[in-house]
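The other protein chains are all here in position, but one chain of the complex has been omitted.
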Amino acid sequence: MKRIGVFVCHCGINIANTVDVDRVVEELRKDPRITHAQSYIYMCSDPGQELVRDTIKNEKLDAVVVAACSPSLHELTFRQASAEAGLNPYQCEIANIREQCSWVHEDRERATAKAVKIIKSIVAKTYLNESLEPIRVPINRRAMVIGGGIAGIQASLDIANSGYEVVLVEREPSIGGHMAQLSETFPTLDCSQCILTPKMVEVGKHPRIKLMTYSEVEEVSGYVGNFTVKIRRKAPSVDWATCTGCGECMEKCPVKVPSEFNRGLDDRGAIYVPFPQAVPNKPVIDRDNCVYYRTGKCKLCESTCEVGSIRFDQEDEIVEEEVGAIVVATGYETLPLQRIAEYGGGEVPDVIDGLAFERLLSASGPTVGEVRRPSDGKVPKEVVFVQCAGSRDPERYQPYCSRICCMYTTKHAMLYKHRVHDGQPYIFYIDVRTGGKGYEEFYHRAEEEEGVVYLKGKVASIFRDGDQTVVWGTDSLAGRNVEIRADLVVLATAVVPGTGVQDLAKKLKIQTGENGFLNEAHPKLRPVESITAGFYLAGCGQSPRDIPDTVAQASGAASKVTALFSKDEMEQDPMIAAVDEDVCGGCRVCISVCPYDAREYDEEEEIAVVNEALCEGCGACVAACPCGATQQSNLTDRQILEMITASLGEE
Amino acid sequence: MTRVAYYPGCALKERSAHLERPALGAAEKLGFELDELDSWTCCGAVPPPSEERIMNLVAPIRILKDVRDTGDEVLVTICDFCYNSLKRANHRVSTSDLDRKRVNAFLRENQPKRDYLPSTEEDYRDYLGEVQVMHLLEYLRDVVGFEEIAQSRSTELSGLRLAPYYGCVMLRPEDEIGLDSVENPTIIEDFLVALGAETVAYPYRTVCCGSYLSVSFPESSARLCSNIISSAAEKGADAIVVSCPLCFYNLDSRQKMISELYPGTKSIPILYFTQVLGMAMDLDISDLGFDKHYVDPEPVVEKALGSLKGGGSR
Partner (left out) sequence: MFEPKIVCFVCKWCTSAGADLAGTSRLKYSPNGINLRFMCSSRVDPEHIMWAFRQGADGVLVGGCHPGDCHYQDGNYRTQTRMALLRRVLDQLGIESSRLRLEWISAAEGKKFAEVMDNFSEELRKKGPLSLASKEMTV
C-alpha cells in the first residue's frame, strides 16, 4: 500500500477565502488511499517546505500531493523539497486549487467540493506514479556547420572560440558565400570584403575548425548529441597539400567559362579559384568544362605546375565525422532572370540582377569598380532598379517579401550616383521597407540628398530597343504609366532557398516550409532551432535576412550549441512514451503520428520502439496506439481513467 | 492527300470568311486538306471556360467527342478564340475527374442525333480528352514543319516587313495552352521567316488590343490599338500579322475611328496569317480576301512583291 501525503495550502486568504480548507482536509482524511492530510498557511514558504520534508520522513511517505497554485509556479519547488527528503521527485504532484478553483469561483460550497475533486484526481494519478530517473544522453562535444557563408563562418568561429571542435562543410571551393560578392554593405557603406576576409582567414587558420570545402553532406544518422555524418569530398583534381596556390595553372588554362562568382560578367578557366581572396586559396578543376576531361588532350596545367600538384585521376572521397550538434547555414540563391519572362527572361544583355550589380560596383570586380554595362561597356547614364522582381507575387512567383532588397537597392542607387555623378537612378518599388537600425535614415538620404528618384509602382515589361533597354512601369502616385529608356536595368530578384536545400533537409530529417525555407521550432521563442533536436539554423536558409540579423542568428545558434555542450550528458524529462514489447504488434501507426521521428521500427524484434533522446513526451503516439502497447510514463491510460473517475466524485 | 479535321468557328464563316479561304487553298498546296466537320456548333468562346461552371464545357466537349467518334485524333482551328476554348475545355476534362464526370453525364443524357454517329445512351463512350486540339500555326510548326514550308513556298516574300501581333488568347493561360512562351513568343516570327518575310521587332506585339472592349468601350480599344499600330509603323512595318479575328477587327476595321481619335496614327494594313501563307503559296489574289479590308493591303503588298498574280483582275 502506497503511503500518500496531501498538503493543502491556504495561500494566505487566496485559497482559504473561497475554499474551506479545513473541510477539504477533513474530506481527504476519509479517503483510505491517503495516509496523511494537513493544511498550512503558505506551503511554498520555508517552514511550509520544511513541513513537507519532515512529514515525508516521519510518516514514511512514498508520494506527495501539494494542493496549491498552478504547477507552472511551484512544481519544481516541491519536487526539489521532496527530493531533499529522499523521495523520487516524480512522486510529487501539484493539484491546482488556486488559479483553476479559488480565484475563479464565488460559491464557497461548490468551490470547496471542486477543490476536493481536483485533489482526488491528482491523488489517483499519484497513486500509480512510478519513480523515474531523468533520461541521460551522452553528448559528443563536437559540432558540424553546413554552409560557409557569413552565417556558417560566424557560427563556426563562435563555437570554436568557446573551446569546441567544429567541422565546417562548404559545397563551393571556397568559403565566403554571397557576402564575398558584395561591394559595400548598407547602411554604413563599409566594404564587405574588408570585414569578411579577416573572418574567412581566421576560419582557415583556426586550430579547432576542420574546414572541408568542395564537400557535401551525403548522409546523417543518429540523434542529438550523437550524429554520424558522411561527407563527400569532391575531387578538386589538385593535390591541395602540395599546391602552393601560385595561380600559374589558371593563367595557362585555355578554357573560358562564365565566372559564377562574377555572375557571368567575365570568364574564368576550367582550373580556377572562385576569387582571389578565396579560403582555401587552392584551385579546382571544373571537369565538365576541362578540355582534358572532354577530349583527353591538353594537360597544360599539369605541364605548368612546378610542384606537380595536378591529379587528373583523383577520385571523390567519402569521410565520416561524429558530431553532437549540427548548424544548418545553407544560405540563399536569387530567382534566375530566366524565370521572369516579362523582364526579358535573361535575354536582354543590359538587364542584370542585384548580385551582378554588386560585382560591377566592387573594386575587385570585372570592371574594377567602374559601372559599365555588359552589352557594350558603356557607362550607363540612366539606370532603372526594379524591386520585388519575383517577390510579393503569389500568383506567379514568390509570395513573401525578400526583406533585403529595399535596402540594397537604395544602396545600389546611391553607390551608382557616387560613381556616375551625372547619372540618374530610378527605383520602382511597391513599398520601401526600412526595418533596421539606421535604415530609414539611409533611405531618406538616398531620396533627399542623393537624387534617387523613387517611383511607387510595378514594372510591367522590360525589352530591348536598339542599344537601350525600355522599362514600362506605373507611377501609381502620379496615376499614370511611365516609360523609361534606360541604359541599364537592375532587378532585385527574389531571395530563394539555396539549391539542394530540399534534398539536404530530407537527409537531415528537418522540416522545410511551403516556400522551401528551413522551419524553426517556434517562430517566436525558438527561432534558431529546428524542431528536430540537435539541429540549429542560421542565415538565409531559414528565411531572407540581412547581414546583421544573419550574424546575430548565427551567434544565437552557436550559443545554443555551446549550451548543449556545457554538460557531458543531457538530462531529458522521463515522462515520455514507452513500449510494452510483449503487447506491441508492430503496426507502426505510432511512427506515422510522431512529429519528431522518435518512433522507429525494430526490424529484428518486429516492434515499434522509442528513441528516448528524441521523444518530447507529447503523447500523440500513445493515444494512437491501437493495442495500448505504448504508454506514457506517469500518464498511462490507467492513470488517466482513474483521474477521470476521481474528478467526477462520489454522487 | 492527308486529311485533317478542321473546325472553322463562327467568325471565319461569317464576318471573316475571307480569311478562311486562303487557309484552305494554302493547305492544299502544302499537301493536306482542312476537312470541315460535318456538323459543328459554337465553340463556347463567350464566355470562356471558367472554373466553376459546367455548361461552358458542354459545347466544346460535344464537338471534341464527335471528332473522336468519327475517328480523328487531331482537330485544327484557325481562330485564336476557338483554339483557346477547345483546348482549355480539353485540358479540363483531361485533368479534372469531376469536370470529366459531370460533362459526360450531361452529354450522355442529351445526345444530339447525328445520322453518322451512334446515339443511344448505351453507345455513349465517355470523352476523356483524346483529341489533340491544334492551332493551324501549331500544325504547321509541329506536323508540317516550318522547314518544309520554307522549301515549298513558291513566292518570295523577302521584300515584306511584317510585324507579328499575338493578342491574348492564343497563348494564355500558359500552363493550359502551352503553345509558346507567353511573354516572349516566337511562333509567328518563325512562321513568317519560314515564308521568307522579314519580321519587325516592336514592343507592343504582346500588348492587349482591347478585345471585347471594342463593343462596350470602343474608345478604350481604339487607344490601345493606336499604340500597337503606331509602334509597328514606327519600326517600319509594311503590315501587321494577326491570328485572331477579333484582333483583326479591332486593328483593321477600327482604323477609321482610330484615325479620328488619334489623327497622328499612320494607316497600316492588317494581314491574317492565313493570307500571308496564301501569298507565299502563290494563291490567286482573288482567293486572298483582300477586298474585305478597311485598309487595303494591296498597294503595300504589290510594292513589296511587284505585281501579284491575278492582281489586275480584282
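For reference, chains read A and B in written order, and residue numbers begin at 1 within each chain.
Going forward, a residue touches a chain if its C-beta (ideal position, glycine included) is under 8 Å from a C-beta of that chain, and two chains touch if they have at least 3 such contacts.
Treat the numbers as computed from the prediction; the structure is a model and nothing was measured.
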item	value
For the chain not depicted, the shown chains it touches	A
Hidden partner chain, touching residue among A:Ser45, A:Asn58 or A:Ser72	A:Ser72
Touching residue (missing chain; options A:Ser215, A:Thr330, A:Gln542 or A:Gln632)	A:Gln632
Of A:Leu76, A:Ala363, A:Cys627 or A:Leu648, the one touching the omitted chain in the full complex	A:Leu648
Touch list for chain A against the chain that is not drawn	70-72, 96, 98-101, 103-107, 110-111, 113-114, 117-118, 121, 531, 575, 593, 595, 616-620, 622-624, 632, 635, 637, 640-641, 643-645, 647-649
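To be clear about the criterion, only the chains that are shown with their structure count from here on.
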item	value
Distance from chain B to chain A - Cα centre to Cα centre, in angstrom	53
Partner chain A, residues of chain B touching it in the complex	181-184, 203, 207
Footprint of chain B on chain A - complex, ascending	341-342, 345, 347, 461, 463, 465, 470, 472
